[in-house]
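Apart from one protein chain that is not included, each protein chain of the complex appears where it belongs.
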Amino acid sequence: MNALYENYFRKNLPHIWCSGCGNGIVMSAFARAMEQLGYDKNKTTAVSGIGCSSRITGYLDLNTLHTAHGRALPFATGVKMSEPEMNVFIFMGDGDCAAIGGNHFIHACRRNMDMTAIVINNHIYGMTGGQFSPLTPFGKKATTAPYGSVDPAFDLCELAKGAGANFVARGNVYHAKQLTDLIVAGARHKGFSLIEVMATCPVSYGRHNKMPKPIELMNHIKENTVSLARAAKMTPEELEGKVVNGILHQVDGKEYCQEYQNLLDRIQGGGK
Amino acid sequence: MLAKKQGHVTVVEKLCKACGICIALCPAQVFVAAPDGRARVADQEKCTACRICEMHCPDFCVEVEEIDNE
Partner (left out) sequence: MSKVRLVQGNEACALGAIAAGATFYAGYPITPSTEVAEQIAVLFPKIGGKFIQMEDEIASIGAIIGASAAGHKSFTATSGPGFSLMQELIGYAAITEIPTVVIDVMRPGPSTGLPTLSSQGDIQQARWGTHGDHSIIALSPSSVMEAYYETIQAFNLAEKYRTPVVLLMDEEIGHLKERFEVNDEEKPEIINRKAPEPGKEYIPYENTEDMIPPFAVFGSGYRYHITGLTHGEKGFYSSALPVVDAMIRRLWHKIEDRVDDICRFEQVDTADAEILLIAYGSTARSAEEAAEVLRAEGIKAGVLRPITIWPFHDQYIAEICQGRKAIIVPEMNMGQYVREVQRVVQDVPVHSLTRVDGEMITPTEITAMVKEVL
């Protein structure tokens, strides 16, 4: 195993994920991002919820907290608020983050606490065998949408932006190098950062949607993705069904822990 | 003129889950599929150390080492 993985992964591989699963590609991109960020592993915590993607914390050689379905963000909020010096990453899946954890997600965006959330969006509940999630595209099939989903999907990045996240980016597992860059940029941005990662689930999503081979899903992502620069030159009709990649939103707003520290300084200094 | 980059690829067989991603994405066709579907290095010489395989392997089993050609 190469030195990068030796440094950031625990010695408990192979992982549990199926052949061709995008989670491993995200984990690999994360290791490269950690290398670039140079964070002290002892001062870095990774928090996850429940689902395939959430098992990532079990393999990372960091302080790792594998929590309950949808609840990674509240736990992470407790870690970060109580220990603002800690670097905090949150790994979530699409169902985990956008369905059961949706309320926590919008409020974490609103608070703008300096943490980096990586949402691995494979458009499906993988661990329970392929049910549609709020991020499953309209019309796609799942075990609970055998005739195609009639549920409209969230645009998670727009949701995050609307809720107040200060850094919103979208990447994917095909553009793996860019994914590392996005994680690095998100982590360096002071405030709540979302990186939505379009990912592959050949077994529970691809199989139901005529893309059972990992490479078919990879190519599907490649063909459907347009960069921010290219998207700017496209008409709404041309953009229909396309996924825009890159840093979609970045502003410098008030960061929660800093604001709380300011409050502590004020009150302890005798203010009101 | 810069020397063309060259790499040395290894596949850690026990970690490979035969997804075929490296085989399909390698721009230089370094890999072939073994009968069990796992990736096998067929043409080491063609590797340009671009690391696309390494970055896309979901199982961390493809490693690329850049060869110093000085």
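Order of writing sets the labels: A and B. Residues in every chain begin at 1.
Keep in mind that, in the parts below, contacts are C-beta pairs under 8 Å (C-beta built on N, C-alpha and C of every residue); 3 or more make two chains touch, one makes a residue touch a chain.
The structure presented is a predicted model; accordingly, all values stated were derived computationally and were not measured.
Note on the chain not shown: across the whole complex it touches A. Taking the complete complex into account, A:Leu62 is the one of A:Cys18, A:Ala31 or A:Leu62 that touches the chain left out. Although one chain is not drawn, its touching partners on subunit A can still be listed: residues 10, 12, 41-43, 45, 47, 50, 57-58, 61-68, 71, 73-79, 81-83, 85-86, 103-104, 107, 260, 263-264, 267-268.
To be clear about the criterion, only the chains that are shown with their structure count from here on.
Work out the mean CA point of subunit A and of subunit B, and you get 27 Å between them. By the touch criterion given at the top, residues 12, 14-15, 17-21, 24-25, 52, 54-60, 63 of subunit B touch subunit A in their complex. Those residues of subunit A that touch subunit B in the complex are listed here as 1-2, 5, 9, 13-15, 17-25, 27-29, 32, 173-174, 176-177, 202, 213-215, 218.
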